[in-house]
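One protein chain is absent from this view; the other protein chains keep their places.
As written, the chain order gives the labels A, B and C, with residue 1 at the start of each chain.
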Amino acid sequence: MSGAYKKVNRGVTLTLWERLYFPEVIRGVLIAAGHFVPNFVSVTKAYFGGKPSDRKIMTIYYPEEKPVLPEAYRGKPVLVRARDGRGKCVACGLCEVACPPKCISIVGGQREDGTRYPVTYVLNGAVCIFCGFCEEACPEEAIVMSDRYEGLCEYDRKPMVYDKEALLVPEEKLTRRLDYIRRRMYGKWNY
Amino acid sequence: MADLAERIKKMSPDAVASVSSSLGQECVVVHKEAILEFMRRLRDEEGMLFNFMMDLTVVDYLGKRDAGSRFEVVYHLYSLKHNHRVRVKAPVSQADPAIDSVVQVWRGADWFEREAWDMYGITFKGHPNLKRILLYEEFVGHPLRKDYPLRKRQPLLGPEN
Amino acid sequence: MSELRMDLHTEPMILSMGPSHPATHGTVRFLLKLDGEKILNCDTEIGYLHRAFEKHCENGTWTQAFPYTDRLNYNSAVQNNVAYALAAEELLGVAGKMPERAVYVRTIMCELARLADHYTNLGAATLELGALTAFLYFVEARELVWDLIESVCGARLTSNYVRIGGLASDLPEGFADHVKRVFATNREHWRQFDKLLTKNRIFMDRMRDTGAISAEDAIALGFTGPCLRAAGVEYDVRKANPYLVYDRVDFDVPVGTTGDNFDKYLVRMEEINQSLRIVEQLLGKLPKGPININDASVRNPAKEDVKNQIQSMIHHFKNTIEGITVPAGEVYVPTEGSNGEVGFYLVSVGGGKPWKCRVRPPSFALTQGVGEMVKGAFLADIIPTFDMINLIGGECDR
Partner (left out) sequence: MADIFPGPDIFPAGMLPSLVEMMAKIIFIFTMNMGVFAPLLGWVERKQSALMQDRIGANRADILGFTVFGLLHTLTDAIKLLTKEDFIPEGADRPLHYLAPFIAVVPALIAFAVIPFGGQYDLWGHKTNLVIADLDVGVLFVFAVASISTYGSVIAGWASNNNWSLLGGVRVAAQMLSYEVAMGLALVGIFMVYGTLRLTDIGVAQENFLHWGIFLQPLGFILFITCALAENKRTPFDIPEAESELIAGYFTEYSGLKFAMFWMAEFLEMVTISGVLVALFFGGWQIPFVSGAALARLFGFLGPNLAQVAVMLVHVAVFWAKILLWIFILMLIRWTLPRFRYDQVMKLGWKIILPLSLINILVTGLVMLLVK
């Protein structure tokens, strides 16, 4: 296709008017004021009763307003607890192997009705890099990347090592991510 | 493009040990003694004009090959005018891991060779200041060698007292 | 003046512009010998962000190397993922059999990553020259592009989006008009940077004729990317040996003349425009269809197949546990990263683990040139020169 190497016009010759420092001080100040005035108006409007969306400003008041996260967002990996209360994980150990920094360790066991379940499931949150390989490896869709990013940091590493109870999340809360996986990631029509 | 490898072989038959091309890429294996002269010709010969030394690295074939050619210094060259690439490989033995430095041919090779020394312990004869570049001076050993254990601990550095 | 200097007993001041210094926003150390403000000698010390990338890759399977490639040039992570995937697919021999949509989406994500990198770099350069407002406009433009990348890959920086033989996920619904909205604001921002900086006399005084490098020196030192093109050398991997769908898109490649900081700035500003153009053209012709290769020995099969067919389950387990079996061989595939040529040299001796996974780091060669570009200049000239080569600690120290 067309398109080739194109010389960049560095010969930005300054007219005498621009050679003086003063005019582009004014131009810079006008652009900055151009941002200041509408923002100032919109912030005061939003402050006195207006909706936050009135603000044209980029940043948000974080704790009060939360950002809108896309479906693909990879937050803390969590175990899915089915509607009947039992975890869907069958302790096959694929996520343990697939995890690049090796932060998962499982001890499997068998319930009396013959189904397998993880006796202990430890995921070291301090080592996890949120890459999503465990979710990709799990054949049972038992471990999934939730969109939780708050409250993950602690002052020491011990509480960051999550055991099974800390990881289990009921399925109702994860429907958005589960159906995203089926639709966008590992669905049949993707092959 | 296979003729490029042939032309290189004709250019200096004594230096070239073997020539191959895989997945559409030319590869030339060269004796390490003749490396400097060979590289100078690759850069200056009319049909070659490899004016870019894109990358210099070392591959450690411990266990896969005999000790005589355990290491292999790999140069990736590119010619701007002819828009073709070549991969020059120079096997280096475990007993005497040294090869001539190509800094006189491409000034860019300076840091790449220092990194190769730092990671694999290949000394480049004629290099202006061959010392470690990525690791600290007191580091013991060459980490990227296959016999360097993954979890080896280095001696702690600290004030003498 | 010189005879005055003769009897004036002055000795040069040794100044260490150390690893933690506001201007070395990577982690690099300049040992400067100063005569007053003039730099007599500057030797650069890198390696502060060395994390043994190659040792990690050699001890993980072929797929487990992807999160490590994110952390190379962390400003444009997707480009490293794509470069690694292309090299691995070349080794596997499936490079030609990739589905159309996957190739298109990879090119789109590469260009979005290039946008994010250029915004970051130009922003950091203006910040260090003192124009804080221009910095924040750059950051705002980058924020919008990061939102795009986050909506596709799931993370703004560590994208981990590409897999060998396909992609992790497809584009979200409504991606095209999200891009249209973002690009409209970014073009408006681009006009404001241009007005604020390009004709700004102070900015030009600081950038013009500082950190200049001639074409011969640039080639000898192994420069690639915007810094090489600023010196007037016409070399861009997307044009020299096109990969992905760069040959089905028309875009220009800006080239400078003198190779000083102002040229590098202009080249990057123009490349932003070209990347916007490329993404819009690609979105126009984005084909439907699958995004992963339908070959279970390369790419994990769909989840339903894993549950229902024993063949897919075996492949799924084998690919995850032992890794994809890549036939023995070696390959070097160059791609155009935002800083220069990013090539992966992969060596496989058969089996699930790479034997050697070497990345050609463009900022490694560029940082080598700083010592030369800055000799004889003023102390304050290190700042724009160092900014304009856009050293990324992760990529230079690996």
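Basically, a residue touches a chain if its C-beta (ideal position, glycine included) is under 8 Å from a C-beta of that chain, and two chains touch if they have at least 3 such contacts.
As the structure is a prediction and not an experimental result, all values here were calculated from the model.
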{"item": "Omitted chain - touching chains that are shown", "value": "A, C"}
{"item": "Chain not shown: contacting residue from C:V255, C:V331, C:I383 or C:C396", "value": "C:I383"}
{"item": "Sole contact to the chain not displayed, among C:V82, C:L129 or C:A220", "value": "C:L129"}
{"item": "Touch residues of chain A, complete complex, unshown partner", "value": "21-22, 25, 28-29, 31-33, 35-36, 39-40, 43, 56-59, 61"}
{"item": "Residues of chain C (touch criterion as defined above) contacting the omitted chain", "value": "13, 15, 21-23, 37, 126-134, 136-137, 140, 196-197, 200, 202-203, 205-206, 378-383"}
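We take it that only the chains that are shown with their structure count from here on.
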{"item": "Middle chain, criterion being Cα centroid separation", "value": "C"}
{"item": "Inter-chain centre distance, chain A versus chain C - centres from mean C-alpha coordinates, in Å", "value": "22"}
{"item": "Centre-to-centre distance between chain C and chain B (centres being mean Cα positions), rounded to whole Å", "value": "25"}
{"item": "Complex contact set, residues of chain A against chain C", "value": "1-10, 12, 14, 18-21, 24, 27-28, 31-32, 35, 58, 70-74, 94, 97-98, 100, 129-133, 136-137, 139, 141, 145, 180-182, 184-191"}
{"item": "Contact footprint of chain C on chain B as seen in their complex", "value": "22-23, 25, 27, 51-55, 57, 59-60, 64, 74, 76, 78, 80, 83, 85, 87, 106-112, 115, 119, 132-136, 143-144, 150"}
{"item": "Chain C - residues contacting chain B, complex", "value": "46-47, 50, 52, 54-55, 59, 90-91, 93, 217, 219-224, 233, 235, 240-241, 329-332, 334, 341, 343, 345, 347, 349, 355-356, 358, 360, 364-365, 368, 397-398"}
